[in-house]
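Everything on this sheet refers to the single structure shown next.
Removed from the display is one protein chain of the complex; every other protein chain stays in position.
Up next is chain A:
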Amino acid sequence: MNHLLEVKNLQVSFFTYAGEVQAVRDVSFTLAKGETLAIVGESGSGKSVTSKSIMRLLTQTAKIKQGSIMFEGKDLASLPEKQMQNIRGKDISMIFQDPMTSLNPTMTIGRQITEVLRKHHQMNGSEASRRALELLDQVGIPNPEKRLKQYPHQLSGGMRQRVVIAIALACDPQVLIADEPTTALDVTIQAQILELMKSLQQKFDTSIVLITHDLGVVANMASRVAVMYAGKIVETGSVDELFYQPKHPYTWGLLDSMPKLHEKTEELHAIPGTPPDLADPPIGCPFAARCPYTMDVCYDHMPPYTEHSDTHRAACWLQDSRAPKIDRPQAGGER
């Protein structure tokens, strides 16, 4: 398969007063044309840092220690900032979580959309405004002429997120990174935004990296899924493989801790404990301390990936041929 984006052995650390925090530890994945890859995990698992590394939007204290991010034959991890500026917003663009803080409150909606167009397509004022009107119309904002002259505070949360999407799509990017695009929105507005993203993706054949902690959103949007835990991808596979044949106990735990809408369960399956501190990450499997099936080997050695299909692999010692055979507890999977 032809990969549009290929992240290989990415390691990102934050250098703080308390020492080095290894936020992303050896992450590799690929993204094909037109597909949606969802990265799921809890807060602090490194999913946002991964996406910000691709955009090279990390703070001063963070550093890409190792690894490559290949995009159209260029390694984004080491590209000079000047060249990165030509890619950012043009070939790869991003939708942020909170539309309140990702728009500039002192600029009109129109100026914020035309800014990208002027920068990347060298459009003049009237061309850019015409395109901005088109874009607002595409993302379903009624009365675009009026909205162009308004400021972000005059729009509702859902409207603002539509504007953010319009800005992200202004230059027809090949890759769209959506970092928790609907977390700040209500369910009915979330449904609107997800529908919009899907229809725009079909129209323009955009590849999407969707970062979320909501497995419902993943089931709705994604074609492939990567589960992150403590800075590592512990399991990755197609959306069906991951939901119906999950292999990693952390994935089991995540799936089971969601309450089911159509079943009545007395007690929710909770994962005991909390994720490890990445300032001092465990040398073995990061999930060992919370895993109900921990063996001695888990504490001392990081499990290698085992392949279950071309797309499906998991990093867990239970998958090793010498390990006892353990099936996912209780009837999970298809309902």
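Following the convention adopted for this analysis, contacts are C-beta pairs under 8 Å (C-beta built on N, C-alpha and C of every residue); 3 or more make two chains touch, one makes a residue touch a chain; residues count from 1.
As a working rule, contacts and distances are computed from a predicted model.
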**Fill in**
Out of "SCO2522 family protein", "Oligopeptide transport ATP-binding protein OppF", "ABC transporter permease subunit" or "Acylaldehyde oxidase", the chain not pictured bears the UniProt name "Oligopeptide transport ATP-binding protein OppF"
**Complete:** Out of A:Leu4, A:Ala62, A:Ala77 or A:Met159, the sole contact with the unshown chain comes from A:Met159
**Item:** Absent-chain contact - pick from A:Gln60, A:Thr106, A:Thr188 or A:Ser321
**Value:** A:Thr188
**Asked** Taking the entire complex into account, which one of A:Leu255, A:Leu278 or A:Cys291 touches the absent chain?
**Response** A:Leu255
**Request:** Kindly note down the residues of chain A that lie in touch with the hidden chain.
**Result:** 42-43, 156, 158-159, 186-192, 194-195, 213-220, 222, 239-240, 243, 253-255, 257-262, 264-265, 267-272, 274, 334-335
